[in-house]
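Please see the structure below; I have some questions.
Complex shown without one protein chain; remaining protein chains in place.
Note that the chains are named A and B in the order they appear, and that numbering of residues resets to 1 at the start of each chain.
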Amino acid sequence: MNYAISIVLATAILFVPSITAEHARQDAWLSLPLAGAFGALVTYIAVRLALRFPGETVVQYTPRVLGPVIGKLVGFIYVYYYLFVAYFVQREFSELMNAAYLERTPMIVIIIVLTALAVYLLYQGLEVLCRVNTVVLWSMIGAIFLIVMFGIKEVRLEEFLPVLDNGPGPVILGAVAPGSWFGETTVILMLMPFILATDQPRMVKFNLLAVLILFLVLQMIVVAAVGQFGAEQAATKLFPTLALARHVDIPELPIFSRQDAVFMVFWVAGMLFKLTTFFYAGTLALAQWLNLKDYRPLILPLAVVITALSFHAWIDIAELKSFSGEVFPFAISFVQFFLTGLILAVAVFRGIRPQPGKGGGT
Amino acid sequence: MPKRKRRLVTRRLSEILREAQQKRNAAEDESTVSADEAVNETYHYDQLDQMPLSASLAQNIAVLKRVFVDSPGFNVREFLIAGKIPAAAAFVEGMVDTLLVSANILRPLMHYTRDEPVPQGKGLLEIVQFAGITTAAVRTRDTIGEIVRDVLEGGVVLLLDQESRALSTEVAGFQTRSIEEPVSESVVRGPREGFTESLADGLSLVQRRLKSPNLAVENHFLGRETHTQVSVLYIKGLVNPEHLAELNRRLKRISNNIDGVLESSYLEEMIADQPLSPFPQALNTERPDRVAAALLEGRIAILLENTPFALVVPFEFQALMHASEDYYQNYWFATAIRILRYVSLIIALIGPAVYVAITTFHQEMLPEALLFQVVAARQGVPFPAVIEMLLIDYAFELLREAGIRLPRPVGQAVSIIGALVIGQAAIQAGLTSPLAVIIVAITGIASFVVPAFSMAFTLRLIRFPLTILGGILGLYGVIAGVLAIVIHMAGLRTLGLPYFGGFAPQHVSDLKDSIVRFPWWAMRGRPHELSKRNQQRQTPDLKPRPEGGR
Partner (left out) sequence: MAGNRIARFCLFIIALLVIGGSMGGCWDKREAEDMGYVRATALNSAPSGKVLLLAQVPNPATFAGGGMAAITPGASQDAKAYRNFEAEGSTVFEAIRQLAIQAPRRLFWAQNTLIIFSEGLARQGIEGHLDFFERSVEIRRRLNHVLVTPNDPRVLLDVPAPHETVPGGRIERIIMQEQQTSRFAVVSLSAFLRMLATEGQDAYCGVVRAQKNPARPALVQQVNAPEPALTIEMSGAAAFRGTRFAGYLTERETQGLLWARNEIRGGPVTVPSPSGTGRVTLDILRGKGRIIPAIQDGRLLATVEITDVVAELVQSEAPLDLTRSEVLRTLEHALAREIEREVIAAANKSQALGADVLGVGAAFHRKLPREWREIKENWPEIFPTVEITASAEATIRRMGFTLKGITIKD
């Protein structure tokens, strides 16, 4: 559960509030429940599918479900999807670091440091990843909570009026981006075989709970951002959560002012886990797609590849941001929702069951 | 005593002695070696253990003398049991209590005056064992190897004529330190006994605390040359058998493949799960009460000869942050102290790094008044903050090391002079800023707060690369370094137990004894990952309440 929350949270908190506010304006807080519901649906489908083949990953069973050729093709889409999210994360991360903290440090250095950590974590394996994650996740939520609490006095409720000024359309549009972020819980398709067999039946509950917590945290941020900056300002911020952190000021306790670098610290940790998770899923998926026994030999080459891709995929931060608002949600929603649903539907329709001897977890 | 009998004895005695002399000469001829050869000849237990005792006393003595040819203090005392049966006592002078030897072994045997005749050969050993010597522990030995081992451990080995077995008794009489308060883990409240270099004392200290037949010990002898006795202690029914089997497997792997084991750190390094890690992978302690507490949690303790430090495995990282006194003080206070320790841990780890990062990358984080102090203090300092910090930190380590190694009175002088004079002079000369000195001093003090010295050493070490990272990439560098450390630690295991056990993998009930300490009546369970078979520590309703009340 921890897992799902942290991977989505790390990047979602970065752009989502402003993307949502851009469409829905003061109704951004209404977009999130919609997005959460969509996320819950996607999560439910993904977990159902994963539970149908508890001992295998999506790349392993798609060829059986959809036939060898299409299955391999779809499998590759998943491989690419995971790696794509990974290098998206890399770029997003380094853009913020470059913009806010390390203006002159070459972006490549920032990316390499983070990627090196991810590679190290990957060599240690999934178990260690989960352990580190547990240690850091709650401190991250704690940090966000503090940032929001520090600014709660500044939240002006009238910023949320009028409700539904421009009708429900923008609200739905605003829900698309966060909805796709919620859907990132579909990474469970790659992780299910490694979850204890005794825990597997509870995964539906766990993942939905994760979506709920995620929803609450995001809602908190959106409310704080719109309430403090006003909808118009929130929409134009490149990094609204960072802006929130920069906004903390308690005149009585000046020591708490300008402490946004501390926020950066937690956020680096969050980004690392997200990157590592998708990188892991991508590497493992590719290894399985190529029928390799061990994914480890792929780590370093793939690290180089995604680092290069993260550089060349987008020209600048403006493109990155419009991409994450207009293209990214639809592209990943396609994989998360449509493809996953399709596989599940076909599997149910054709009555395909896991291969004997492969059931159960490790 | 009738005259006739005495004459008989006299006659037999000379006869016997002559006979024995002849045999000895023969045996020595057989096994004589040149001096050069003797120097080059080495013996190992696996080889000696293959050598059975012969039925000839002379032969046995000759072999022993050959094995111990240049050994310091080796002695074979030959005598006659009841004045007629040749026998010999082998021991190392200085290792045995000679008074005990003469009173409990030589005197009763030489003055053996029972009526039934002493049989030659068969049956003699039993008579000697059961009706002869009066020491407490007596064991029968069959091979040269066993005898050599016993002799070197401070035992006396009795060799009997026409007997291919020997009797080994324990009369160790070497000087040992008396039991004192443990130096590295002193307490205000709690037992003041610490382990000493004597393994027997150590075992007894633990046994006195756990008067249970379930307390079990398994002995290993490690080291080709040192042949150090290693006692693995655990409580049957509480210990996780997998851990025990794994430990034994690792100890066996070492056994005779290592030259010597002089301190528990040898073992710690040899049984580590992650040999390259700078983090301690076995908990060392001088305190028997701590060992007893660990055993009760289902852990395994390893006690060694010749060192007061016992090892406890497996353990979690948090155990390094606990002191035994935490359990003897009020739990609110203990919790507060533990929080203090974790804060110190963080300061000791990242104090200088954060200082460097903030003063050279994130000046905005300092409130204006503080910032201006920093700037004013650094005015004219010729080094960048990173270099300045590394230099002072290095100087601090220098002083600390000098203070430890020097004789105590001198050591104190060095640290006082160093701290006062050098620090003050460096500031006066404008070489460093006072703030940097303060940071380093606080960092140093914080590292002393961490109760486990092995952990404190690790912190001191890691601090330097972190400071450099902080100087290159600011807080991003620091957090990247810290994350690398956290990842590394999360990957660590001791005997297969995750280092972050309790936190991750998370077991909420284990957190009762982590950063906080719950009162004893609330700590019902043992650590989750440790003792899978016997989770319950005590009955659930132990919370004190008024008589008859609810």
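Rule of thumb we're sticking to: a residue touches a chain if its C-beta (ideal position, glycine included) is under 8 Å from a C-beta of that chain, and two chains touch if they have at least 3 such contacts.
What you are looking at is a predicted structure, and each value in this text was computed from that prediction instead of being measured.
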{"item": "Which displayed chains the hidden chain touches across the whole complex", "value": "A, B"}
{"item": "Candidate in contact with the missing chain, chosen from A:185, A:200 or A:257", "value": "A:257"}
{"item": "Residue of B:42, B:379 or B:539 in touch with the missing chain, whole complex considered", "value": "B:379"}
{"item": "Per the touch definition above, residue among B:242, B:368 or B:401 touching the missing chain", "value": "B:368"}
{"item": "Contact footprint on chain B, counting only the chain that is left out", "value": "274-276, 359-361, 363-364, 368-369, 371-381, 384-386, 427-428, 430, 434, 468-469, 471-474, 484"}
{"item": "Touch list for chain A against the chain that is not drawn", "value": "99-106, 109, 112, 116, 119-120, 123, 154, 158, 161-162, 165, 228-230, 232-233, 236, 243, 246-249, 251, 257-258, 296"}
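We take it that only the chains that are shown with their structure count from here on.
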{"item": "Centre-of-Cα separation between chain B and chain A, whole angstrom", "value": "49"}
{"item": "Chain B partner contacts - residues on chain A that touch it in the complex", "value": "97, 101-102, 105, 109-110, 113-114, 117, 120-121, 124-125, 128, 130-136, 254-255, 257-259, 261-262, 264-265, 268-269, 272"}
{"item": "For the chain B and chain A complex, residues of the former touching the latter", "value": "358, 361-362, 364-365, 367-368, 473-480, 483-484, 486-488, 490-491, 498, 500, 503-506"}
